[in-house]
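A protein chain is absent from this complex, but the other protein chains hold their places.
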Amino acid sequence: MTERFPLSRRDFIASAGAAALTSAIAAPALAQSANKPLKIGMVTSLSGPFTALGESMRAGMQMFLAENGGKLAGRAVELIVEDDQAKPDEGVRKFRKLLGQDNVDIVSGVISSAVALAVRDVVTEAKALTFISAGSANDLARKAASPFVFRPTKTNWMLGHTAGLWAYEKLGKTGCMTIGADYAAGREYIGDFVATYQQQGGKVGKQLWAPLGTTDFGPLLTTIAAEKPEFIYSFFAGSDAVRFLRQMREYRLSGKVKLIGGGALFDQEDVVSAVKEAALGGLNTCNQSPTAPSSAAFTKAYQAARNVMPGEMGTAGYVTGQVIKAAVERVQGDLSNKEKVKEALLAREVETVFGPMPFDPRNNQAILDIYVNEIKEGAGGVPVNQVIHTYKAVRDPGPVA
Amino acid sequence: MGFYAVQSLNALSFSMLLLLTGLGLSVVLNLMNFVNLTHGSFFLLGAYVGVYWLASGAPWWLAFPVAFVAAGLAGFLLERFPFRQFYARTHLMQVLLTYGLSVIFADLMRWGFGAQILSPEIPEALRGVVFIMDMPFPIYRLFIIGFGAALAFALWFVIDRTIWGAVVRACVTDRGFVETLGLDTRRIFTAVLVISAGLGGISGALGAGILSAYPGLDEEVLILALIVVVAGGLGTFRGTVLSALLLGFAMTFSKVWVPEFSNVVALAIMAALLVALPEGLVAKKVRQV
Amino acid sequence: MSSIADGTGRVETRPASQRRSLPVTAKLALLALATAVPLLFAGDYQLRFLAEILIIGTAVLSLDLLVGFGGLVSLGHAVFFGGAAYAAAIASQALGADIVVMLAVGIVTGMVAALLMGIVVMRTIALFFLILSLIVGQIVWEVVFHWREVTGGADGLRGFPVLTLHTGFATIPLNNGVALYLASVVLALAAYLAARSFVTAPIGRALLGTRERQLRMSALGYSIPRIRLMALVASGAIAGAAGALYPFVNQYVGPNAVHWTMSAMMIIMLVIGGVGSLYGAFIGSAIYLGIQTYVSSYTDRWQLVVGLVFVLTVMIMPKGVVAGLKAAFGRRKDAERRS
Partner (left out) sequence: MSANAVPALAIEGVAKSFGGLKVLSDVSVTLGQGECLGLIGPNGAGKTTLFNIVTGFLIPDHGRVAFAGEDITTAKPDVRVRAGLVRTFQKSMAFPELSVRENLALAARSRSGDGYGWFGSRKAVAAADEAADELLTRAQLRERAELLVSGLSYGEQRIVDVLVSLAMRPRVLLLDEPTAGLSRAEGEHLIEVVRTLGEDLSTILIAHDLDIVFGVCDRVAVLDLGRLIACDTPDAIKAHEGAQAAYLGASLGEAA
């Protein structure tokens, strides 16, 4: 079978086709040249489990650019948004496309931590100016920190840690149970919460884990009902969070057991607007709150534009825009020297919708105000995340941890 | 005691949910020998219809017939084109066609209903809980158990105990024979598919109360339903019921005892079942050769 | 002497002398040319993209052995591919990432995974095979997804060494587009030849026999489980080879690589490219990834496009786009001739 090479005419057509395809996709790259508009690439999830979050993030960024007349530091901005499907492989492909074919000046976005970790080496190797809007695995500010990757967002530790402080101080020293989504983020949130809470002297009871994408929380809620805890620390996101909160109420646990969680559990746009009253009384620690003073104008504008109060992702898209604007303006639109951009961004804090945002020079991680939100009835009976406490300038332990 | 009683009810209600989703799939597979992977889309469509209906303020109980009609209509149109051309094709081609269609519908529904997670307003009458030896159990889940059992019984009765069921089953084995009786087999097939799609819709409207509605739910539900129907054994109604109960109880009690490994345990049980019984729980008795 | 005919995994039995084909040297030259063209025109990103098309195409090719020739539609195929990818990524941290070592690790992993999966699934057929392979695949995914110490859990693995090639006197790093592209061309070619020799060898014919008439094959003294197992292992070896290179294109591997949706994606690629044609695997992979990467830049509705292309292929070109277009083209030519 080996003495004849298996290339028939059909094969030739196929390979010629491949060649034609290549030159077609290569053509735009060749056309690239002069320094014209400022190209910003954004990779976010427009399909897959984070679709709604991705659409919010994109909307936030677009709102910001529209407010600035589509210009930053005098340069017209061209925003190219790509979909990563919340899949790391796809995310990497899209980052490479933005950098290798669209020749963008800045890449930004990313919701999933896995995508953020996956693209880390790609952008580092390309020395690309990168702004991670939401991916929040602790490692991104620690082992996987990178010189040109800026993180205008929280790490999971910041939220788990502050929740541990708050719970010990205000909710009780014992009678704590945890329940979380059994994947990387859930493990980090719950682990950091438990570490801090225990460090303070608190005692943690039973810890439950639910697989990602759990449809029926009934069995776990019955277990909780039997355990009768004082309060629960929990981390779920997206549809898992919606189902968890609704089923909590179905099983009459909502009023009885105090619930505190990571910001995503009570995300204003993604979760609270879906579960409505079932969220009332819930607590969460988050770097974003629609009622934070720094967010007042943005919340109003977002509500006017999208008919819903902003959650973390919509805000993150906007804040990413704000940080990019600060960086670009501080170097008068000249991004050629990346060291200079970095210096300028680290030099002083950026005023953002999240709150004042200085960057940690060790890992380019934002140092953030973390809000403790309680879901209360707002105007018109709509449940809203109300700030009841602010932990000022929370800083991730960083590379040493 | 109360704990295990409620956990058993949990398992039963989840089994019913699985059964409801599996039933529609099972009906087309059993009666028409057609694999319909768009069933998850019917489910999601029903879920969205239910959510919007319950929010509209119209009488709540109408949500279920409306979801049935909406999904049934979708099924009717699909039956006309392109399902009809694929009845005689291999299962593989049917799988490919309907999976492709489900990808299209997933995107169309995301377009139409948005990507947000939507949860229905459960009607006041179904919101309460009952306490079983001090343990709460939601009335809505009792409603699902009752509704599911009634629907399953009705279906079993029609298919196994009435002339209609016999005619439909005869259609699959010998179309020509049924046609000589003066019956239009094409209409019969259309009717079966509409009922199957409607069942998908109605279970979606019911299930949304627990699962909510969002892009991607169609696929999650489809996978569970497929496992239930295939592991039950093709061509049997009893098998689908048994396997829904098995999977429901396996998933629930693995969550009770080993929540971290619940998916693996439940999947392993289904895998072991198929290894031991390669033709499913209840295999059609066919003589070889 | 026979070669694969279009579409159904049928063997073309006309003697070689009757077939219209070019001499070996011409074929080699054409192939070299086709390989070289992208090197001249494409940048680093495009070459990496082509490398990915070829690597995933190779995995789809291995799936074609099962689907096109054995009638075994597996929703667990990603386990061979992704399992090998993980094995290579993990092994590279201890052994370094020499391409030969990585390929060996991947091939062995793919074969072992296929053997284990085969022992579980070989007694089932048709829909039962589909579902059992799905379940087994998802069990593996659950393990990968939760075993954080080894697989990195949901976050996947990164930060392993780059692919290298020992040439005796120097070690060349294969971490740029050109090198990765060339490596995957070699991989794809070798895999194609191996698959082709498999389907024309007695085992391939026997596999085809089991697809067509299982009972008859038993009556001819063939052991069906043995044939299926051999096909699975051969397929696993090829998928494993592809999987071994996959992590090094992006220096990353995540649990998505073993998820059933990856298997479903491979099936879609295979059907678009042409089931049972072998070469179609690469066409399908190029079309799918092309749509996903380029259409999604213009519209959020790219899944609609993939779905439509897929459904239309199934409906009007069940043998895949190349065979379908050729048939359509052929018909037109026939018509012209007649008129």
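Residue numbering begins at 1 within each chain, and the chains themselves are lettered A, B and C in the order written.
By definition in this document, a residue touches a chain if its C-beta (ideal position, glycine included) is under 8 Å from a C-beta of that chain, and two chains touch if they have at least 3 such contacts.
Note that this is a predicted model, so its numbers are computed, not measured.
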Self-check item: Options C:Ala206, C:Ala244 or C:Ile272, residue touching the unrepresented chain
Solution: C:Ala206
Quiz item: Just one of C:Val100, C:Ile172 or C:Leu215 touches the chain that is missing; which is it?
Solution: C:Leu215
Quiz prompt | Positions on chain C contacted by the hidden chain, ascending | solution = 8-11, 13-15, 197-198, 201-206, 208-209, 212-213, 215-216, 218-223, 226-227, 230, 234
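Just so we're on the same page, only the chains that are shown with their structure count from here on.
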Quiz item: So that we know how the chains sit together, what is the shape of their touch graph: line, ring, star, complete or other?
Solution: complete
Quiz prompt | Computed distance of Cα centres, chain B from chain A, in Å | solution = 35
Quiz item: Which chain C residues touch at least two other chains?
Solution: 142, 146, 303
Self-check item: Touching two or more other chains - residues of chain A
Solution: 47, 182, 211
Quiz item: Mind pulling up the chain B residues that touch chain C in the complex?
Solution: 35, 82, 85, 91-93, 95-97, 99-101, 103-104, 106-108, 111, 223, 226-227, 230-231, 234, 260, 263-264, 267-268, 270-271, 274-275, 278-280, 288-289
Quiz prompt | Of all residues in chain C, those that touch chain A in their complex | solution = 1, 3, 6, 16, 19-22, 24, 27-28, 30-31, 34-35, 37-38, 41-46, 48-50, 52, 142, 145-146, 148, 153-156, 158-159, 192-193, 196-197, 200-201, 250-252, 254, 256-257, 279, 282-283, 286, 290, 292-294, 296-297, 300, 302-303, 322, 326
Practice problem: Over in the complex, which chain A residues touch chain C? Could you list them? | Solution: 1-19, 21-23, 25-26, 29, 46-47, 80, 82-83, 87-90, 92-94, 96-97, 99-101, 113-114, 117-118, 120-122, 137, 139, 144, 182-185, 187, 211-212
